[in-house]
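What follows is chain A.
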Amino acid sequence: MPEPILSARGITKSFGALKASDDITLDLRAGEIHAVIGPNGAGKSTLIAQLCGGLAPDAGTVQFLGHDVTREGTAARARRGLARTFQISALAMEHSVIQNATLGCVGATGTPWRIVSRALRRGPLRDRAEQALARVGLQDHAATRVADLSHGQRRQLEVAVALTLQPKAFVMDEPMAGLGAEGSAQMTRLLHDLRHEAPILLVEHDMDAVFALADRISVLVYGQVIATGTVDEIRAHPEVRAAYLGDET
Partner candidate 1 sequence: MSRETILNALLVAGLVALPLGAHLAGEPFTVTLATRAVILALAAVGLNIALGLGGLVSLGHAAFFGVGGYAMGILASHAQSYVPLMEAPFLIEGTKSMPVIWLVAVVASALAALLIGMLSLRTSGVYFIMITLAFGQMLYYFAIGWAPYGGEDGLPIYVRNGFPGLNTLVPIQFYALCLVVLLLALALHAVIARSPFGLALDAARQVPERVRAVGLNPTRLKLAAFTLSGAITGLSGALFADLNRFVSPTMLSWQMSGEIMVLVILGGTGRLFGPVVGAAVFVALDHHLGGLTEFWQVWLGVILLAVVLFARGGLIGLIAGERRTDA
Partner candidate 2 sequence: MKVLKTLALTTALTAVAGMAAADVKVGMITTLSGGGASLGIDTRDGFMLAMGMADRDDVEVVIGDDQRKPDVAVQLADEMIQSEQVDVLTGIVWSNLAMAVVPSATAQGKFYLSTNAAPAQLAGRGCNPNYFAVSYQNDNLHEAAGAYAKSEGYTNPFIMAPNYPAGHDSLAGFKRFYGGDLAGEVYTTLGQTDYAAEIAQIRDSGADSIFFFLPGGMGISFLKQYSNSGVELPVMGPAFSFDQAILQAVGEAALGVKNGANWSKDLDVPANADFVAAFEEAYDRLPSIYAAYGYDTANLLLSAVDAADPAEDPDAFRAALKAADFDSVRGDFSFDTNNHPVQDIYVREVVQEGDIFTNKIVATAIEDRSSAYVDECKM
């Protein structure tokens, strides 16, 4: 088995008496989409924060590309090639679409200290930003202010900004949230292709999308991973059915 790209080993995080992460171990391998599902309050957001660097676990380690990144911050992990999207769009609302994408390029190329050149001038940086926009289908909206975009377009821009990092792995926090049927389908197609560029750890509520996309699924309940397996294995898993899917199927 190849070395996983991103992995959590026994991470534990408590807030007072509440154990938000309880000895979680999971990994993300090259070329796959690994979905994490679980009911509200299962600890998904806490898990993402620890994977991406917003929160330090009380115990356990996070490995990325063979490095122990447990004590590194979000920015350091991003520079290593870990790209994330946010559940609630974290975009510069006063900026245009192309400005948001360019920000990703500035971060990826480590050029924030350039003060003389124009950020949006024609050149490699701009090309890279425009390619990312084209990938998600926003090429015609480059000059639009984010505040004027539709909800679905913002979700696409989230992915585009992550793409500009040319990452080694994605962590996506509910990219389908709030999308209609058509938007969901569009996003599903996009993620389906993306996995070949970099594997995706996908935290998602939309079960249809998860079952359509995921190579593997981990089920998180009360801070614990109660099962990991293929779509079929998870569908059949009795504990999962009881704890989580029970009332849906």
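Selection rule, in plain terms: all candidates are chains of the complex that A comes from, given by their letters.
As a working rule, a residue touches a chain if its C-beta (ideal position, glycine included) is under 8 Å from a C-beta of that chain, and two chains touch if they have at least 3 such contacts; residues count from 1.
A quick note: this is a predicted structure, and the numbers were derived from the prediction, not measured.
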Original post:
Which one of these touches chain A in the complex: 1 or 2?
Top reply: 1
Subject >> Residue ranges of chain A in contact with candidate 1 within the complex >> reply: 52-54, 73-76, 78-79, 83-84, 86, 90-96, 98-100, 102-104, 106-108, 110-120, 125, 142-143, 145, 161, 164-165
